[in-house]
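Take a look at the following structure, please.
Yeah, one chain of the complex is gone here, protein chain that is, but the others are all in their spots.
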Amino acid sequence: MISSYTLILGIALLIIGFYAMLTRKNLIKMVIGFSIADTGTHIIIVSLGYLRGKTAPIIDQAVSAVNAVQKVVDPIPSALVLTAIVIGLAVTAVMLSFIVEMYRKNKSLSIDDYQELKW
Amino acid sequence: MIPVIIIGLGVIMLAAAIAAVYFKSLLASIISAGVISLLASVIYLILGSPDVAMTEASIGSGLTTVIFLFALHRVRKGKSDD
Amino acid sequence: MIRNMAVLLAVIGLVAMFLPMVTDFQERENLNELAADYVEGSINDLNTPNVVTSVIVTYRGLDTLGEVTVLFLATVGVGLLLKGRKEDMIRISSSELLGTTSSVLVAMIMILGIYIFTHGHLTPGGGFQGGVVIASGFLLMLLSNVNVKMNHSIMHFVESFSGVAYVGIGVAGLVLAIGFLNPGILPLGRFGELFSAGAIPVIYSLIGLKVGSELTSILVTMGGEK
Partner (left out) sequence: MANTIYNAAAIIALISIGLAFARMILGPTTADRTVALDGMTIITISLIVFIAYHMNRIIYLDIAIVYALMSFVGVVAIARYLERGK
């Protein structure tokens, strides 16, 4: 129930991000689209790991260690997404550095002014 | 109660995403993208992944916005030079 | 015109690709065998209350090593791209209010970051989150205080030291013949205490220091320095 809503939300964010990457002319807008699509992907992966009515895989007073397997959600998607978010930040930083360097060469942020690879 | 929160936050996130695509001003787009990350961390918390929620709260609200602002500043400074 | 059609086709293709995922989706009820094994192993064998931490540090430890390497490469890439482009970025004289607030707040943020990565095996959080929080503390220092200077040699020393120590702990597991990055090289202790779970807190603290210094160096490079 809950996770189907968040799955739809993640897919919608992914599609909006791809649309922004395809249609916008401004390079920084494209990177913003990438970051939106990134968030959408992470929401999809986390929703696939959700189990109905279960709670976070951390043992404390609320979850006893004896029957923890019946009470917790899947920890593997959380672990994968955790590292993916940090990598996403690093990739965004590299892309923005490239954009700053490209701007220094051509003095333009519009994708129409970069035609070296156009045929 | 929890489905109501998810639907409300989801509608706001989608509206923020569409606004981030269509805003004329780059700074407004960056702030909208920050809103998406902020609310996504509440979604992660509801889905039972507090570790991911903490990562998203610290990276999405703080560092991503700041890195975009740094790049925007460098670009804008160059524009005002010529 | 052709471009609009292509974009429309691409978006329709994406929707068609994800439609079966939504229509066939059923919420899962039980853990699969691998995840159940991880949960039981983390509680019984590793004495780690936070299962996500034990998956990241132990079961998928090699993944994390590769991920830290990717982060290092990204730092090097940003540094090479923006080399010699030092610009004075946001260093303008700050008001009394901001200076006083942030001098109090920076200390609190640093303590919070250290708490997060030393308690990574007990509470949510860990090396990556703690590193990001520490980098944000340095960022606040940079934004609010005009006279602060980042010492690059200390930053590089912390980064290389934590990387070498991380790999060293992994190799120590090989020498003791219990496997690469196995936390069993230190005593496991009692369940739920700070000094327990073997080498997991040590490894996560090293990851925290490494991530913190790398992100600080990305921020300092992109923000420019006097």
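Order of writing sets the chain letters: A, B and C. Residues in each chain are counted from 1.
The working rule: a residue touches a chain if its C-beta (ideal position, glycine included) is under 8 Å from a C-beta of that chain, and two chains touch if they have at least 3 such contacts.
Because the structure is predicted, anything quoted here is derived from the model rather than measured.
J.: Indicate each shown chain that the hidden chain touches within the full complex.
T.: Over the full assembly, the chain not pictured touches A, B, C.
J.: So one chain is hidden, and I want to know which residue out of C:I43, C:L81 or C:L143 touches that hidden chain in the complete assembly.
T.: C:L143
J.: Which of these, C:T48, C:T75 or C:S102, touches the one chain of the complex that we don't see?
T.: In the full complex, the listed residue that touches the missing chain is C:S102.
J.: Write the list of chain A residues that the hidden chain touches.
T.: 55-56, 58, 60-62
J.: Determine and list the chain C residues touching the chain excluded from the picture.
T.: Chain C touches the missing chain through residues 90, 92, 98, 102, 105, 108-109, 112, 116, 123-125, 129, 133, 136, 139-140, 143-144.
J.: Just checking the interface: what residues of chain B touch the absent partner chain?
T.: Residues 1-2, 4-5, 8-9, 12, 15-16, 19, 25, 27-28, 31-32, 34-35, 38-39, 41-42, 45-46, 50, 53-54, 57-58, 61-62, 65-66, 69, 72-73, 76 of chain B touch the chain that is not shown.
The working rule: only the chains that are shown with their structure count from here on.
J.: Counting only Cα atoms for the centres, state how far chain B is from chain C in Å.
T.: For chain B versus chain C, the centre distance works out to 19 Å.
J.: Measuring centre to centre with CA averages, how many angstrom lie between chain A and chain B?
T.: About 11 Å, centre to centre.
J.: So how far apart, in whole Å, are chain A and chain C when each is placed at the average of its C-alpha atoms?
T.: 16
J.: Which residue numbers or ranges of chain B touch two or more of the other chains?
T.: 49-51, 55, 59, 63, 67, 70-71, 74
J.: Could you check chain A for residues that touch two or more other chains and list them?
T.: Residues 1-3, 8, 19, 50, 56-58, 72, 78-79, 82, 86, 89, 93, 96-97, 100, 104.
J.: Using the touch definition from the top, list the residues of chain B that touch chain A in their complex.
T.: Checking each residue of chain B against chain A gives 2-3, 6-7, 10, 13-14, 17-18, 20-21, 26, 29-30, 33, 36-37, 40, 43-44, 46-52, 55-56, 59-60, 63-64, 67-68, 70-72, 74-75, 78-79, 82.
J.: Under the definition above, what is the set of chain B residues touching chain C in their complex?
T.: Per the touch definition, chain B meets chain C at residues 49-51, 53-55, 58-59, 62-63, 66-67, 70-71, 73-74, 77.
J.: What does chain A use to touch chain B in their complex?
T.: It comes out as residues 1-3, 5-6, 8-9, 12-13, 16-17, 19-20, 24, 26, 28-29, 31-33, 35-36, 39, 42-43, 46-47, 49-50, 54-58, 72-73, 77-79, 81-82, 85-86, 89, 92-93, 96-97, 99-100, 103-104, 107, 109.
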